[in-house]
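Yeah, one chain of the complex is gone here, protein chain that is, but the others are all in their spots.
Chain naming follows the written order as A, B and C, and within any one chain the residues start at number 1.
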Amino acid sequence: MKARNPHFADEVRRLYDSAPFIGAIGLCLVDLAPGSCETLIRLERRHLQQDGFVHAGVQATMADHSAGTAAASLIGAGELVLTAEFKINFLEAAQGEELRCRARVLKPGSRLIVAESEVFCLGGGARRFTAKAMVTLAVVSKGRGGGGAQAAPSP
Amino acid sequence: MKARNPHFADEVRRLYDSAPFIGAIGLCLVDLAPGSCETLIRLERRHLQQDGFVHAGVQATMADHSAGTAAASLIGAGELVLTAEFKINFLEAAQGEELRCRARVLKPGSRLIVAESEVFCLGGGARRFTAKAMVTLAVVSKGRGGGGAQAAPSP
Amino acid sequence: MKARNPHFADEVRRLYDSAPFIGAIGLCLVDLAPGSCETLIRLERRHLQQDGFVHAGVQATMADHSAGTAAASLIGAGELVLTAEFKINFLEAAQGEELRCRARVLKPGSRLIVAESEVFCLGGGARRFTAKAMVTLAVVSKGRGGGGAQAAPSP
Partner (left out) sequence: MKARNPHFADEVRRLYDSAPFIGAIGLCLVDLAPGSCETLIRLERRHLQQDGFVHAGVQATMADHSAGTAAASLIGAGELVLTAEFKINFLEAAQGEELRCRARVLKPGSRLIVAESEVFCLGGGARRFTAKAMVTLAVVSKGRGGGGAQAAPSP
């Protein structure tokens, strides 16, 4: 796929450097190309649910944000992406040392971008396919929703 | 709906006291009945994405875990629930002081429980409907997936 | 909710009178208000799958088209709705004499409308809740995608 904004890597960097929740969850970008990316989380105790597995919300956040990254690599300079909706299937309970996610755009629309994300859990020398998501992102212009007095933008 | 386990509140408490990611995200249970619950997150900077809105992953985690809580209130004593899949729509970008989520079971199956969650964002005296999820949970027996040497259970 | 187009019932009628697949499946509109509707299918052998239950595709078509109807009641005069995506949960296998669906808009956005549909199966004097869907519809202007030589519009 082809990037419309030659500085797309800057917009993508903003999704990692300026998103507090992404810092809190420890999500790192490890690879980026127009329309696709790879991300990583080194698993710690704080990522787990009550039975010792990675919380579904961690994998969902990773799948969503990685899809948003892949989408953000394709938008214009004055635009941003907001998740309109996503669906995620958990294929088996995840336990291990690291999560890896590959996201890619299926449809680079001008108003809606559809992407999919696959999450793998690495541990004990094995790599398990633990989750897959489909994500719909709305492309909105940066002016919308800027000031505190304005209504929040809709996806 | 009717709880099968008279001590269901203990199983539910475990979902909050023993889930590190839930503590990290600040999700609190504020109301519980068989088949439904209400939860709360007091919003801080760490919950935000790059444009100052609540991260989709925070709302997704809240919707998923609240649906899991509503489902866990209906299972038998030797069982636990794992999220098989969920889908969430974001209705508008969330900004405010507090998230509230109401989850309720639509179908209390013996193997699959289907629940839905509605997320509201409170701030500036207003209450906005910001996200809605449908969640499918698998009911599995507690024996499965216990030890580290066992294969991870599938939802 | 409030209709923007005073002649919204005409646009909605078009969804039933000019959609061959809706005639083929026997889907009828029985109630309409701005932002919501009720529809009906009288079940026949042709609606079934291999085990004698209503085919998932019949309930999915009904849930999708009814959500589209509820959305179409809210759009402007020069606009139409296209399904961007939907998700449907089947709560139990459906068998009976009639399907009824109630759809309502959750979020009447100017570019995206989110609606939900609940499907019930009536038979033997009982009414069972058999499926629930969440549907995202894109609002597009009627000019797009009109002629055969044009590219098909994206949701």
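General remarks:
Basically, a contact is a pair of C-beta atoms (placed from the backbone, for glycine too) under 8 Å apart; a residue touches a chain by one contact, two chains touch by 3 or more.
For clarity, every value in this text was computed on a predicted model and none was experimentally measured.
In the complete assembly, the contact with the undisplayed chain comes from C:L80, out of C:C37, C:L80, C:L106 or C:V139. Checked against the full complex, the candidates B:E38, B:E85 or B:E118 give a single residue touching the omitted chain, namely B:E85. Touching the omitted chain from chain C are residues 14-15, 18-25, 45-51, 53, 55-58, 60-62, 64-65, 80, 82-95, 128, 145, 148, 151-155.
Listed here are the chain A residues that touch the chain not shown: 87, 89, 91-92, 106-107, 114, 116, 129, 132, 134, 136. Although one chain is not displayed, chain B still touches it through residues 84-85, 87, 107, 109-112, 114, 134, 136, 138, 154-155.
Convention: only the chains that are shown with their structure count from here on.
With centres defined by CA atoms alone, the chain at the far end from chain B is C. Centre to centre, using the average C-alpha position, chain B and chain C are separated by 29 Å.
With centres taken as mean Cα positions, chain B sits 21 Å from chain A. Each of the following residues of chain C touches two or more other chains: 87, 107, 114, 134, 136.
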